[in-house]
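With one protein chain withheld, the remaining protein chains of the complex are depicted in position.
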């Protein structure tokens, strides 16, 4: 099972592992065999193990104890269950922080964070790093030849800021200063990049820089980026140990549900073997998950099947009788988007500590409805997957670009949610049956864009010069571009540019922009952009005519000054009435404001027609997506879904597969 | 007046003392006589004094000064006003914390709390304990023979967490570790009880335990329980000093308005002579207060009249012309529920510090409307009480059990409000004219339950084995039981059990339960369960048919698997449609979900009929309650109230008393 099943072998990328997180250490030893039996019976062929077990692996400093896991891996292997083994560094044992309090993160006041649950260790602590390397080495040596292991997961949901905030200890601050010195070389360069002159903010020495005191958005973003790298370094340290011991091991980690976990996915995954993203079921966030998968499928700089590292084994929508079925369509949906492994969190409900997490088995250990529906789902998808081996991940001729710097900046700017802007754009495509590849800017090369007919740039506030060149080249070769406001108005330090926007791209779009304004004031843009239902009247949007219909502008608008572009639509109301809202210059389209769903649908209708990409009617929250030769129709709702253009009526919570000749 | 009026003398338990809190130290000495005259004129025959006067009792360390209070007690006694004298340890003088900063509580960061108002002292500080004992000794000796004192109050609204959070100083942490060592004996036992294995949470030594770092709900609950005991110990230290000086003194303390003050009432009151609960008037919390009184009436392990230690002397509902009258019905209501003393807070409005507290006299000291209505109320109730001496507290044949562990756990779990579940259940009874005894589990003995026809267990998550035995025995003797979901699903450490629920009681109810789910998500259950008005549409409840009518399920539901029980009602909607919602097995009823008021009314209608307990129509917020031979009808509203079954029309804010032959 071991090497032939490695996730990289491109011939067999259909669904491989259905698994779950299992914490045998927290349950009676007598129960283990029964758990394995029940897993096997359910069709579960993988478990994720070990990520919270450092305390039992190393019960005292330097004393290691792996016999239980050695036994478990054997038993699992005998029963055809593969293991995704984890380094346990997310939850170091209590003795470690008691004996070496210096390993704890510090908050801004110098106070150590609590060590009661997870992620409390300082990433720059030499002592912690030493412990991290040693436990990794011991595990690697112990399980060097275990045939049960199909891959390794480094740590668990590696995060720099999420659980306790960033570490602000002297050690981290010192490493940060060294990083800045290496990056900027002189303090004068740093002052220039950081706009130090304002508010007497010039530094006279790198020693004066204290990340705890940062109040400017871009300075915070720089620290966040530094922290992402520091954690990536820590993970790679573990990766290298594992690779040295057994070069054939496949290695990943798992990112928590977000486009921008504080350890940047486009930074960490290119150095690992495959991507794993935790994606929890929740109806409100369905559109978010679809886009998220479209992103992780491309996160290593090439299209590749991905793993859903964690998903809930339960359905939060309980007021519907048939709501169990959501678990089924959710799994089909992930598979259709390119998942090749899917891990439920967790096998059995925790007795204390994380007791509210929905699990396959309840506290009592007796199988119930979740166990039943998951078993059925596994059987179904494995059967289908067996009949269709080697399905490639979905392909697309539309790309949406995303930018890490814009992500960090908007996070600290307390402004609109940049990644919701991405989702909104992809959702507008999905509702026409089109699925985009979502590509991180940092991995774009001169060859990337040529694969697409349409490239979308949703509110990307900074574009590196190289990407601007690629866009010009792509455009010259006939590709279409859609950009949405705020384009490349910042430099690489997060400062606004002292020139008209979009920098380097004015000729491409045939316009330039000096002025912009917020449509609403005193609004939490974040919530607003994602959920129009929370809008109060008349304050947070501007209704305009758009391409012959009605649309609503949200939160912000720019006033483009046309140079050579054609105006497709003017603002018909508001401060910029009469100015261009939607323009085209020779295949390069510019949309000057965020828009509601209806507005974006009109934009897409126009664009896709121009690109010659066929459109299909897809009901809300449903999916029409092609993977290889299979066309999936998925109904994630409690109502019958009618795919009008395909003449298909799909019952609630169903998934229909249609084999097609041509892709 | 002294010994004959002691609250324990069972022959004369009708209303004894109407009093108020008086702070003569904060007012000009010249005013004292006038205050006493006005009190006497109003019929006030008791004052609560001294609880905030440590600063004047001991103006410098070791220098004591009681002459003012000695004088005041004499004058009060001459005027027929008894004194509830308080130890002043709630508000230590400023010189104490200035000279001995170690007496201050520490917060989680090691920072001392501010000493500007109250409750800032560490309960484990040996220095503070020494001061506490000495002031108590000095007061006891000084007032040893004062005939004015009718009882003592220890401290004031003793609280462990409420005003400054728990103390987390090294001394408290050390005592906690000793407590754990004595309780669990080995760290292995503790790890097993505390589910240490998850998240690498095993301790290798008791020394590693640091309550400041607790993040798991049950660990926090253990610290809270420890703190409750520590404060009880501190209070008992004072009690013992007082008893040694004058064994005839009656001693109490006063709990702030809650079922679960952080110093547990069922822990502290059994060792005192009578219970005193602070209960403020407020229309929204009327149901809460009724249940609260039903609880304090039973808090010492036997039915006993109680004291309302503080109540507001003002009416918050000021948009109604006749709103003053609320003060009258409120006092009648307390009396009908078993109050024998009632203390208004406070005599005269504070000039600075607590100036917003409604008082009998305004700042100017001139009597106004509050003085007038309170005088009238006192005259009325005293006259009635004189004609009916020795009225026992209300009796009941229905008991509602409550559990301290469930209370602590749900408090830290940030889940539903357990005590609101209790109130909701009692309210459903009250609306049929039935009043329950609310009994703390910790005081249940093998003889307790036999006095009842119906015992209700509302969402009690842990039941000790002994109580399970008592329930079986009670059932065998013909008593009926109603349990509501979540029953006994946790062990005594707050961990979920590794077996089907309800543990030890499956045979009694003829069913077992493995699965449950939340009906809503992302909801603050606390607010929600108490106030359905804040419900958004379709997200937080599930409408079902119930016993031929409609009811709404709230927040949570279980899926019982019937073994021998009879299904009275299935779920007619939602995830568990078709599964049992309401069952009976031989007099033991199980309700698998929290329900709205209408639903619980249907449950009670069914139950009371089965038990042969008569039901009466009672309008909302009104009361029909019997105390001894008197049946009280109380209208707490601004509208005429019609008690249909009794043929009584009661004007707004009125109380009717009817003498009846049989109880």
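Lettered A and B in written order, each chain numbered from 1.
Definition applied: contacts are C-beta pairs under 8 Å (C-beta built on N, C-alpha and C of every residue); 3 or more make two chains touch, one makes a residue touch a chain.
Since we're looking at a predicted model, the values are computed, not measured.
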From A:208, A:473, A:598 or A:644, residue that would touch the chain that is not displayed: A:208
Sole contact to the chain not displayed, among A:33, A:383 or A:517: A:517
Absent-chain contact - pick from B:362, B:392, B:587 or B:652: B:362
Absent chain, residues of chain A that touch it: 108-109, 194-205, 207-208, 212-219, 489, 493-501, 514-519, 521, 538, 542, 557, 559, 573-575, 577
Chain not shown, touching residues in chain B: 23, 25-28, 52-56, 59-60, 88, 91-95, 98, 109, 111, 114-118, 282, 314-316, 318-321, 323-324, 349-355, 362-366, 368-370
